[in-house]
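Note that one protein chain is taken out, while the other chains of the complex remain in position.
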Amino acid sequence: MLKIEAIIRPDKLSDVKDALEKIGQNSMTITEVEGRGRQKGVQLEWRVGTYTVEFLPKTKIEIVCEDSEKQGIIDAICAAAVTGEVGDGKIFVSKVTEALRIRTKEEGTESLK
Amino acid sequence: MLKIEAIIRPDKLSDVKDALEKIGQNSMTITEVEGRGRQKGVQLEWRVGTYTVEFLPKTKIEIVCEDSEKQGIIDAICAAAVTGEVGDGKIFVSKVTEALRIRTKEEGTESLK
Amino acid sequence: MLKIEAIIRPDKLSDVKDALEKIGQNSMTITEVEGRGRQKGVQLEWRVGTYTVEFLPKTKIEIVCEDSEKQGIIDAICAAAVTGEVGDGKIFVSKVTEALRIRTKEEGTESLK
Amino acid sequence: MNSAINAGDTAWVLMSAALVLLMTPAVGFFYAGMVRKKNAISTLTMSFVVLALIAVQWILYGYSISFGPDVGGVIGSLKWAGLAGVGQAANTVYAPTIPHLAFMLFQMMFAAIAVALIVGSVVERIKFSAFLVFALAWATLVYDPLAHWIWGSGGWLKNLGYIDFAGGTVIHISAGVSALALVFVLGKRKGYGADNMEPHNIPHVIMGAALLWFGWFGFNGGSALAAGGLAASAIVATTASGAVAGLVWMLFTWRSRKPSALGFVTGAVVGLAAVTQGAGYITPGAALVIGIVAAFCSYGAVLLRMRLRIDESLDVLGCHGIGGIVGAILTGVFASTAVNPAGANGLLYGNPGQFMIQTLGAVVTIVFCFSATWVIAKVIDVTMGLRITDNEEVVGLDMSQHAETAYSLR
Amino acid sequence: MNSAINAGDTAWVLMSAALVLLMTPAVGFFYAGMVRKKNAISTLTMSFVVLALIAVQWILYGYSISFGPDVGGVIGSLKWAGLAGVGQAANTVYAPTIPHLAFMLFQMMFAAIAVALIVGSVVERIKFSAFLVFALAWATLVYDPLAHWIWGSGGWLKNLGYIDFAGGTVIHISAGVSALALVFVLGKRKGYGADNMEPHNIPHVIMGAALLWFGWFGFNGGSALAAGGLAASAIVATTASGAVAGLVWMLFTWRSRKPSALGFVTGAVVGLAAVTQGAGYITPGAALVIGIVAAFCSYGAVLLRMRLRIDESLDVLGCHGIGGIVGAILTGVFASTAVNPAGANGLLYGNPGQFMIQTLGAVVTIVFCFSATWVIAKVIDVTMGLRITDNEEVVGLDMSQHAETAYSLR
Partner (left out) sequence: MNSAINAGDTAWVLMSAALVLLMTPAVGFFYAGMVRKKNAISTLTMSFVVLALIAVQWILYGYSISFGPDVGGVIGSLKWAGLAGVGQAANTVYAPTIPHLAFMLFQMMFAAIAVALIVGSVVERIKFSAFLVFALAWATLVYDPLAHWIWGSGGWLKNLGYIDFAGGTVIHISAGVSALALVFVLGKRKGYGADNMEPHNIPHVIMGAALLWFGWFGFNGGSALAAGGLAASAIVATTASGAVAGLVWMLFTWRSRKPSALGFVTGAVVGLAAVTQGAGYITPGAALVIGIVAAFCSYGAVLLRMRLRIDESLDVLGCHGIGGIVGAILTGVFASTAVNPAGANGLLYGNPGQFMIQTLGAVVTIVFCFSATWVIAKVIDVTMGLRITDNEEVVGLDMSQHAETAYSLR
């Protein structure tokens, strides 16, 4: 199994969710994060001085899936999350060795359904 | 070393924490997340229209542990977090290659104590 | 590629960010988390009773990087985040199998630049 | 317009009505900050909706049965229903220098906040529809008669000489005791005692408390129904009691661990509630004593409730009820006609009779409110059900009852 | 000081001015809670800055062209610019028992909140600098003339017999209609209809609504310009309409799904806006009717707007505009000289003429405000640009316009 971690613009979450739904991927976990990459931070004000807030709000989506589903999920996220501007975000993939549904104790890919 | 990621009901956090304490697992990191899986979202209102909020609040627990401790931890979480209703959550396990305590520079399993 | 996950004191974030900038590592994702480890929680009050809040606010930094960059990043984080007191935090490293820039579809280490 | 209307008095009472109006949503914030995030909207909404519900009830018939022409000392008639005959001229019996409508309005705000106070005991598990029915029934069957007995012209407790300046009995004892009765029917929150139910937003609690204190100037000062020395005296007493009770509660929490913000504001509310009954009859010095005694008693009461594991969730009884009882009885000790010639002398001024009357009135109120509320709650529980399902409780009332979330992540 | 000054009336109007002052930032919270987090400061700031901007404008010339010596029935002269001749003595034409400065101040607060209401339609995409220019232009070219027509001594609508007690037309219709016109020029938010634009902080919305209701006591009660029966009557009507409209809106949302907190407070604001025009001319019973009708109409209007996919984002027209229109016309039905001898009788009291006048006044206001605002908006759009860039909109106005973030994670 794989874990797909996508860091996207917060505004794009509902589009991405819809796109994933269309390919039958309903399960996911969402975290509110802040980030920077190519897109650098902005300068903010403190009364008379200024300071830089280097981090912009982003949304992280985590999906654990079977290896075979990976490409479809990535494509769906990319298509829905892209605007073409710096700051669109990243997708990272890593291995998951076990998965378990707490309620039923089903394991492995069974638990992801 | 392994990383155990459990996504549970927010209300169950204190039970799970107690259960983990009992087996001697005190260290963990908690994140407030939102998620969906089998348990689908609910419809919310915007004045006269409605929209669906598909994500329910969940709590993510991350624990990095030795391979041998894994099963005990998973069992403790499962026992404490289960209600039998849809939405109880998932546990995912993945490999961690290194761990380091910032304060002392201890590495590996030493750093987890 | 590797993912470096550092859990540090919230107050140290700007120092760590500066330290990472100095070694040319600008990209990262930040999450507000709560945690406990060696540093146990504190007792809080509820009107006339007391309860323990076991979790203290921490900040998680996630950086996906090439294997070769790992040591430099870890050193920079450690140097900037250390106070020598319990609660300085942990660094965990794990493998990332794929990375992708949503905007350009660049893959692998290309996407991390 | 009646030539006897005094503009200064009218300005004061209208403004006081505005201040008390604000207390109803303020109680919402005070309570909402103490519940879990998933029930924040539910708590706010119950408090706020009560204002609208009772406003309509009060206009339609509530005012009439509370203050309208007396029927046998126990209830007002329906002659003033729909505000018939309640106009811009003064009602010389209740308040000779302000428009009758202003008096009616001021009293409306009291009726609303009394119901809103009860919310604190039932948060995080009551069905919204059942709460609305309860609110209406309670206002009609408990609050309105009680207000008539104590404040209504011809009311039997009033005739007996019972004095309650600004509602220590009518509002605080009644809400506190009823809250307990309601909880006995409703039951504990799922996970009470096991789950961590820490307050989700203490700044909300503090904002609520600040607005409550602000509003209390109108609550107690406005009850003089005129802008003069009595109003000033009542407000000074109010501030003295609230301040000292806040400090004492904070010291209690300090002794057991650390000075708690929650403890401070809780104590302040206790002191404000306790002084309400006597505000217009006592000296500032007596107010300080009342504040201190109320802080002691209420701290003990909250401690006891927790030991007994009764989930009267936000201590409506422990704060308002106990505060009100202490205030009702001590008014029988400290009241002085030197402060207010229209009042009475208490024990300290050689009149043990007043002490007896105050005690009797408090006991009658406790018994009446507890039993009437228990019956109302039981009837609602049996017919429509007071409580949401377990699943709804787990998901939270914001989603399950209102389909809304208080804070969005985005 | 003029011996005719009445201290009670003055206390009331000054206090009312304070209450209305608070409504301007309160509108900011009401609106800010309904936008996305990234635009919270922008929304709050636009509302609040308007208060400062209009205060200065009003002192320099706004008050003079609104209420100063009449020029041809359409505008005031500049004789009172810089408050020349506006002093501590009463102006017997406008308010014979309070200082002229107090009347000026009270009216200043009305001018400020009218502009602040419009913010609701343009949130999350308007350029801050352009908004400031718009605010100044709109106050000068739309609000001030309209206020003169309806309230200014010699104003043509006033001379015609048009009655607007507290600004149902001058403030609510004008703001609502202008909001729509402005949106037609400004356009929809990026992602409107596709992106999830849920309210980010409902407690803010509720806090805003609570402070608005509180302030409305001054808004409508203060418009009596004296502390007496009329003020009391106006406030009772205000409370009645706000309460019932809140309940009705909540029932609508209940019918379609669940009783919504947002629905309740929206309805309350609608009811309060609707009763503003008639508050000092009608009975509490009529106020209940107005509240119910306004709730129906505004609910329908919001539904229609959403069907038409017009991004009048927070429904300034649907709430204030429609509320105001209903109120303006129904005042022509329910007004009674028994309530206010200085008012007029409406249709119900045998005077269809007043009904015609009220309808005419409302129509004139709608046409004038819509067209004048459209022109102002177009001119600004063509010259300096009304709207921020797409990128700035994506990042959010807090960062792009103010270089600040509302909430920090740490």
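To keep things simple, chains are lettered A, B, C, D and E as they appear, and every chain counts its residues starting from 1.
Just so we're on the same page, contacts are C-beta pairs under 8 Å (C-beta built on N, C-alpha and C of every residue); 3 or more make two chains touch, one makes a residue touch a chain.
Being a predicted model, the structure only gives us computed values, none of them experimental.
For the chain missing from the display, the contacting residue among D:N201, D:S298, D:S336 or D:T373 is D:N201, taking the whole complex into account. Only one residue from D:L288, D:L317, D:A344 or D:V394 touches the chain missing from this view: D:L288. Across D:L160, D:V236 or D:V379, the single residue that touches the chain missing here is D:V236. When the whole complex is considered, the residue among E:I41, E:A147 or E:L247 that touches the unshown chain is E:I41.
The chain not shown here touches chain D at positions 6-9, 11-12, 15, 19, 36-37, 97, 196, 198-203, 206-207, 209-211, 213-214, 217-218, 221, 226-233, 235-236, 239-240, 242-244, 246-247, 250, 257-262, 264-265, 268, 284-285, 288. By the touch definition given at the top, chain C reaches the unshown chain through residues 9-11, 13-15, 34, 42-45, 50, 53, 56-57, 83, 85. Residue positions on chain E in contact with the hidden chain: 1-2, 5-12, 14-15, 17-18, 21-22, 25-26, 28-29, 32, 40-41, 44-45, 48-49, 51-53, 55-56, 59, 82-83, 87-89, 98-99, 101-102, 104-105, 108, 128-129, 201, 204, 207, 227, 401-408, 410, in rising order.
In this section, only the chains that are shown with their structure count from here on.
In this assembly, E is the chain whose CA centroid lies farthest from the centroid of chain B. The pairing of chain B with chain C is characterised as different-residue: of all residue numbers used at this interface, under half are used by both copies. Should one ask which of B-D and A-C has more C-beta pairs in contact, the pair is A-C. With centres set at the average Cα position, the gap from chain C to chain E is 49 Å. Counting partner chains per residue, chain B shows two or more touched chains at residues 31, 34, 43-45, 50, 53, 83, 85, 94-95. Counting partners per residue, chain E has 37, 196, 198-199, 257-258, 260, 262, 409 as the residues that reach two or more other chains.
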